[in-house]
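Step one of this worksheet: look at the structure below.
The other protein chains are all here in position, but one chain of the complex has been omitted.
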Amino acid sequence: MINIDFLIKDLELVRKQSPLIHNITNLVVMNNTANALLAIGASPVMAHALDEVADMTKIASALVLNIGTLDVELIKAMERSGKMANQMNIPIIFDPVGAGATPFRDKCCKRLINECKPTIIRGNASEILALQNTQVQTKGVDSTDASVDALDAAKKLAKEIKSTVVISGDIDFITDGEKVAKVKNGNPMMEKVTGMGCTSTAIIACFAAINPNPFLASLHGMAVMGIAGEIAAENSKGTGSLQLNFLDELYQLTSTTLKKHIKL
Amino acid sequence: MINIDFLIKDLELVRKQSPLIHNITNLVVMNNTANALLAIGASPVMAHALDEVADMTKIASALVLNIGTLDVELIKAMERSGKMANQMNIPIIFDPVGAGATPFRDKCCKRLINECKPTIIRGNASEILALQNTQVQTKGVDSTDASVDALDAAKKLAKEIKSTVVISGDIDFITDGEKVAKVKNGNPMMEKVTGMGCTSTAIIACFAAINPNPFLASLHGMAVMGIAGEIAAENSKGTGSLQLNFLDELYQLTSTTLKKHIKL
Partner (left out) sequence: MINIDFLIKDLELVRKQSPLIHNITNLVVMNNTANALLAIGASPVMAHALDEVADMTKIASALVLNIGTLDVELIKAMERSGKMANQMNIPIIFDPVGAGATPFRDKCCKRLINECKPTIIRGNASEILALQNTQVQTKGVDSTDASVDALDAAKKLAKEIKSTVVISGDIDFITDGEKVAKVKNGNPMMEKVTGMGCTSTAIIACFAAINPNPFLASLHGMAVMGIAGEIAAENSKGTGSLQLNFLDELYQLTSTTLKKHIKL
């Protein structure tokens, strides 16, 4: 269960240290991701050129790899940054957008996981299921309850590759292969705004940049997402408003708000 | 003239089936396009890598090709997806952004039209005029009334390539070369928000995904755009508000709103 005081302390640290988050991410969400990172108090940088990615990662406090609009060149850049991050002990947060949709995506996920050893992976249930199938080479879909299957897949994957795995959904699950934590905040309208998942990944990166415990960083990131998104959605008549209100809530988030809204 | 009951039925179908729309589109509008598709109830995917575009198109219900920020590699990806769409009988909606601005753009338009046989083409008057000139190799600008010229060009183009052609403007025209339909909804402020035209193209794709009649799909798409945009603009003090309100209106659109606002 989440310790609200630890969450508050970590959010204060993010704001105080304003960690540089290097994002190699997709073309759809770059603006939102950068704005969410600024709103929470971090410093975003987006850079993908092979000629500079490693240099950029070197000065960052966390690296986000998001394959939403991947191509061969971008995957090369991700690998280069990932290896630098591994060398420098910089946490990597991997977002396997669309895993399972095409063989190319699955191959790239496998390669990135093997080459870059992500610290944390965040996806929705079907993406995590696809990853685990790709990685562990078993199908494993025996239950009819998708979220149970996905949690099972997440645990296996986390153990197999020694990462923390996060499944976003109505309830978010965070697991290191043994422990499981849940985040119950959020609002279904969030799924109707493009890139909210990608934003979660970037927000987790902020917490991973200032907390060496990936399980807690993931938990704190998802809690902040869920709370800001939930408050924003309650004040939104549609998805346009939600995208705006979410940034406003993230920008204004106080310890009082966190305490009042957290669902334990 | 539009049949409002058919429009309502088709909007319900879009929401019920949530068709996957594969977009190979420009860098300026990706976020807006994805959000508009989500707001209306469809499922957007943006993917452009040569290694996966055909696989992505294969699982989609419609393909959007938009050349706004084209380059040679992107055109190759569009061709590959377009051929798969043709094979699988998936409708292609082509947006010739900036046609006529450079020789390269015109050459790419010609190539895409010839290689991919788009089901529907949507552009503004000058883009459609440029396309028709490129395609049919006649100048044909005899009248001093641009919209008459453009409609004439649209008809010729539609006949020549056996497509439905849509001209966006104060009044939108839809033609299959014989029939012409008009959409009178909309607001001039919409032109001052980047990518509203591109959004129209994607919204048409939603209707083409669930209605095999490209003429009706285009008519329904443009009517929804015009109505949502018109209501949004009336409540906007500027273009920032309009971009947001448009998504909110699209998200909230009911049959009552459609009936109340449609201009026949």
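Think of it as A and B in the order they're written, each chain with its own count starting at 1.
The working rule: a contact is a pair of C-beta atoms (placed from the backbone, for glycine too) under 8 Å apart; a residue touches a chain by one contact, two chains touch by 3 or more.
All values derive from a computational prediction rather than experimental measurement.
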With the missing chain put back, one of B:Leu13, B:Val28 or B:Ile171 would touch it. Which one? B:Val28
Any idea which of A:Leu13, A:Met56 or A:Ile92 touches the chain not displayed? A:Met56
I'm checking contacts with the chain that's been left out. Which of A:Met30, A:Cys116 or A:Ala150 qualifies? A:Met30
Touch list for subunit A against the chain that is not drawn: 27, 30-31, 34-35, 38-39, 44-52, 55-56, 59, 243-252
In the full complex, subunit B touches the hidden chain through residues 26-29, 31-32, 68-72, 98, 101-105, 192-195, 236-241, 243-244
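Criterion: only the chains that are shown with their structure count from here on.
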Distance from the mean Cα position of subunit B to that of subunit A, given in whole angstrom: 33
